[in-house]
Each structure stands twice: as structure tokens, then as C-alpha cells.
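All protein chains but one are shown in place.
Chain nomenclature is as follows: A and B, assigned in order of appearance, with residue numbering initiated at 1 for each chain independently.
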Amino acid sequence: MSHHVVSWKVYLGVFLALVALTVITVWVAGHDFGEFNLVVALGVAITKATLVVLYFMHARYSERLTHVVIASSLVFFAILVFLLLTDYVSRPWPLSPVAS
Amino acid sequence: MTSDRKTLPADHYLKHGWDLKSWLLTTDHKRIGLMYLVSITLMFAIGSLYAGLVRWNLLVPDGSHMSAEAYNKAFTGHGVVMVFFFLIPSIPATLGNFLIPLMIGAKDLAFPRINLLSWYIYIVGAALTMWALLTGGLDTGWTFYTPYSTAFAESNVAVAAVGIFIAGFSSILTGLNFIVTIHKMRAPGLTWFRMPLFVWAHYATSIIQVLGTPVVAITILLVALERLFHFGFFDPNRGGDPILFQHLFWFYSHPAVYIMILPSMGVISEIVTCFSRKRIFGYSFIAMSSLAIAAIGFLVWAHHMFVSGMTVYSAMVFSALTYLVAVPSAIKTFNWTATLFRGSVQWDTPMIYVFCFIGLFLIGGLTGLFLGNLGLDVHLTDTYFIVAHFHYIMVGGAIMGYLGGLHFWWPKITGRNYNESWGKISSLLVFVGFNLTFFPQFVLGYLGMPRRYHAYPEEFQILNVLSTAGATILGFGYIFPFSYLTHSLFRGEPAGPNPWGAKGLEWTTQSPPTTHNFDEVPVVTEEPYNYAAEGEGHARG
Partner (left out) sequence: MAELAAHAGEAHHPALQHHFVSLDQQRAASTLGMWVFIAQEILFFGGLFGAYTVYRTLYPDAFSAGSHHLSWKIGFFNTLVLIGSSLTMAMGVYSAAIGKSKAVVGFILATILLGGVFLGVKYFEYGEKIRPCLGDGPHTGCLVPGARFDAASLHLSGAEAGHVQIYFSLYFAMTGLHALHMIIGAPILLTIAYFAWRGRYSPEYHTPVELVGLYWHFVDIVWIFLFPLLYLIGHH
């Protein structure tokens, strides 16, 4: 990892962006994007998380290995969710056993 | 370098303190490896006792030797202890801990204190789980399937679950330590493709430990939460799906079997090249196949669930992926065999275990392909065919590799040679006992005998009796190494730095090594395994 010192102005800028994005998070929740509702909500959250990872966690200034570690964990998490859904999405609708 | 009478070195890692504190507060990876060796040997003995109970019950078809409840607790205890407290830690925590810094020219692992912590975590998890098993027991099977484990079992599910949860962190921390060590602490000149294949194998294993274990950890926690607080994660009455438990459980537990086999494959690579006196064939293929197994291994978990109620479309996806994962294992087997070809084979005990591994792993692996086939699996799943399949891999594969490795590196770890004749006799006993125990189980499964059943139809008795006889022979086979290896600690002849004439940085140190491994940081200039052509014998007998 480099000895690069990130300026405090960057941190302040990222913080303000995160606050704004949090307001946007609530704002998009109040609007109906149809089937894209979840995609939009997650898109905003992913943007916020990316800012935290890149700047607060210095990933932008880190070695490539750090990026590989982060990416690997996300890839395997995605595998978990995706392959899980191959089961649930291919079940007959409406889903779920009957509850009393 | 060879002399007629070797002596133990004046100073080595075992001499730095004899009291309990010097062991319990050590940060020396070699001592920690030994502490793990003692602990997992104890757990292996406990797991074997449970196996003895299972096989004893199965001597008679009517299950009259014990109640069904007791039998459920016996096979569960066997599985839980063997999987979580023996197989998962076995090679990485003992041989891996001891050898990896030596093999890469480092003075210790990256995080020695975390290494010690992971041993303590293992002990706490083992103690808690044993307490649960001994006071009331566990009868869910090592797989904890819901809703039985969450809603109906009357055994110590929550406590055992917490014990296994705790032990999982031992595994995660070991994997974390190895990954960082291998990335950051290799000696100058030791590029990735000059590393021993044992190190590659552990690197791949560590990736699985770090990415897979947390998922089973949270899943077991959910079972405990549901049991204690009646949350509804897996409760069908509230819309919970018991199959979700199976998905989350097997997401780890399938890659877990690669945690159990990859290190053993690493051992085989080291031994086969040394005892063929020939550079291993296809080094980079073997290295890359370890990573491929780790990655693809995460894609196949639901092949344990084909008859669970998951959809057939999902099952087809997993079946196809399952066939894919066999390929890298096959590549390794081809390469080991090619290494033997035109090599100068030395028939010492470690090499005998290599041959056992290759043959038995082949059978276990190929039967895995049968089971990956949806149509066949419908008939074979939950029968003894499955039991035989995984014991061929775990015992015929992983444990053979473990024993081979233990013998191969014993002179390095202890500074002494073991009795080679006893080594050969025991390996033969283990091989015969193993096959007599588990081959009949393939037949039993094919004929339809279900697993985890307390009683069975009379026509299956002969095969069951053969299996129990085999287990008895196998038990003796395991007791012998315990005896003569322990005996060698006191009476074995000093081995010298390199009794096998092997290549590798660990063999350049004295036996046993000093606490700091290397006085000067070694510089690596050679390719790995550059054994000369045939004719170069080794210093030992």
C-alpha cells in the first residue's frame, strides 16, 4: 500500500455526496419505477458503497491485490444469490407452502 | 553431508522451553502445528469411537444392539467430530502450519498471534461441541437439516451449533493467515511458479476457507436462533423454507470437501515427485487446477439436494456444473501418473500412501460422477453408495495423504526417523482394512440399503459384517502409526537435514529446525523439483 495521504477535502466531498445520496435513497423510494424499483434502490446503495470503498477505505490508492480480494468476495456472494434464485424462480407461482 | 551416525542438532525449536507456558503462549508456527497435531489426533480417536459404535450396531439387522435414538446420536457424533474437528483442520493446521513458512523461506506466518488464537478458538469450539455430544448428544446428522433440527429434535442442537460456529472461525483465521503469508512473505526469487505445489494447494484451500465458512457460520447461527427464539427462517408453518437451509448449508459444505482434499493433493504432489526422483509432470497445470477446483467447487452445492424438493431446472444446472468440477481433479491424477512414468520409484512408506491415494481417490471421484447424474442419483442418494463414495475420498483420499505427509515430514518435524518396516506394515493394514470396510458399502447402496437407518433387511447382513470386520482392521491400522511414531520420538535414530534427498527449502534447514527457521533469508534461484535423472538415490537406507 502506498504512503499516499488523501486530502481531507476529498473526505469532506465524499461525505457530502453520501448525504446527498441518502436523501436520494429516500426520494426514489417514494417514486414508483415499476419493476425497476429494487434495481434503482440498489443502484443508489451501490454508488454509496463504492464511494466509501474507493475513498474512505483507500481502495482507489491501493494495490491491485486489494481490488482482487474485494471483487472475489462480491463475485462469490453473487454466485450464492444467483444460484439460489435458480431454484426459487423456477418454482411454480404463486410460491410458498400453504400456511395456516 | 552424509555421515554414518547423525546426531540431533544442539539447538532447535523443541528445546526452547519445556514448561506449559512455553507451549500455551507460543507464537512459533511449528509448535502451534504440533499442538494442533495432538488436538486433532484426540478428536480423530473420538470420531473413531463413534464409528465403532455405528459399525457395532450394524452387525445385526434388527438394530438390537442399541436404540434408534442412540444410533442417531452415534452417526451424528461420528460425522460432526470427523468433519469439523478432524478433516477440516487436519493437514492445514498441522502440516500446513509447520511447513508453509519453511517452504517459502519465511521465519513465521504473517500473523503468529492470530495463529495461536485460532488454535484456542478450535479448542473452545471442540470442548463446547464435545460437551453437547456427551451430555445428551446430537441426533440430527452432521448436516443439521431443518425443520427437524429447529423444531423437533430433542437433543443439544443449539449448543453443538454454537460449538461448530466457534470452530469455524479457527478455520477462517488459518486460511486468512496462509493467504497473507503466501502473498507477502515469500523469499527473494521465490516467484509464484517456483512455489511448492503443497503451498499452491493450501493457497487454494485458504480461499475456500475464507469465502465459504462464514456462510455456514451464519446458517448455523440461524438454526440456533430459530431453536432458541422461535424465529421462523425455516418454519414451513410461517412460510419458511427448510430447503433454504440446505442451500445455505451446502454452499459451504460442498466447498468444504475441497478444503478436506486439496491439502492432501498437495502432499501427494510433493511425495510423488521426490519418490520418483523426477520433476513433477505438468507443474503449472497442477497449480492452476487447485485454483480451478476451489472456484468451480462453489458452483455445485445443490448436487447434495437433488431429491430435496428443489426444482428440476435448478437441479439440471447443478448437475452440469458438477461434471465440470471433476476435470481439474482428473488433470492432477493424470499428472501424478505421468510423473511416475520413467521415474525411479522408491517404495518407502510415504510413496505407498501415494499409491493408495491415487487408486482410492480415483474410485471415489468416479463414483461422484455417477452421483452427479440426476437419474442415477434418485436411486443412489441417501443410500450406502453415498457413504462409500465420500469415505473413499475422505479416508481413501484425504487421510491417506495425511498419513503419507506425516511420514514424509516426520524426520523434519521431530529430527528422527520412524521405523520403516512398521510403516509399510501399517500402510498395508490400512489399505486392506479400508477397502474391506467401504467396498461392500458400494454394493449395499446399489442394492438399496438406506443410510442413517438403525436396522436393515436381513439379506444385507453379510456385507455389513464384512464392513465391520474391515473397520476393525482399519482401526488397528491407525493405532500402529500412533504407536511407532510416538516411539520414534524417544528412540528413533536422528534423521539429519534431508533423509529423503528431497528438493525444497524446508529440507535445507536442520532437523528439527531452529525457532527462527533460517539464519539468513534464503534466495531462490532454482526451478522447483529439479531432481536429477534416475540414479540419484537418497541418503536413507
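In the analysis below, contacts are C-beta pairs under 8 Å (C-beta built on N, C-alpha and C of every residue); 3 or more make two chains touch, one makes a residue touch a chain.
Remember, it's a predicted structure, so these values are computed and weren't measured experimentally.
Partners of the chain left out, restricted to shown chains and counted across the full complex, are A, B. Across B:Asn57, B:Thr94, B:Thr219 or B:Ser314, the single residue that touches the chain missing here is B:Thr219. Of the listed positions B:Trp23, B:Phe111, B:Tyr148 or B:Phe285, the one in contact with the omitted chain in the full complex is B:Phe111.
Contact with the chain not shown here comes from a single listed residue; of B:Asp241, B:Glu270 or B:Glu506, that residue is B:Asp241.
Taking the whole complex into account, subunit A touches the unshown chain at residues 1, 5-6, 8, 11-12, 14-15, 18-19, 22, 25-26, 29-32, 37, 41-42, 44-45, 48-49, 52-53, 55-58, 62-63, 65-66, 69-70, 72-74, 76-77, 80-81, 84-85, 88-89, 95-96, 98-100. Residues of subunit B that touch the chain left out of view are 106-112, 114, 172, 176-177, 179-181, 183-185, 188, 210-215, 217-219, 222, 225, 229-233, 235, 237-241, 244, 248, 251, 516, 521, 523.
Definition applied: only the chains that are shown with their structure count from here on.
Measuring from the averaged C-alpha position of subunit A to that of subunit B gives a distance of 36 Å.
Residue ranges of subunit A in contact with subunit B, taken from their complex: 65, 72-73, 76, 79-80, 83-84, 86-87, 90-91, 96-97, 99-100. Against subunit A, the residues of subunit B that register as touching in their complex are 183, 207, 211, 215, 236-239, 241, 243-244, 247, 251, 298-299, 301-302, 310-311, 313-314, 317-318.
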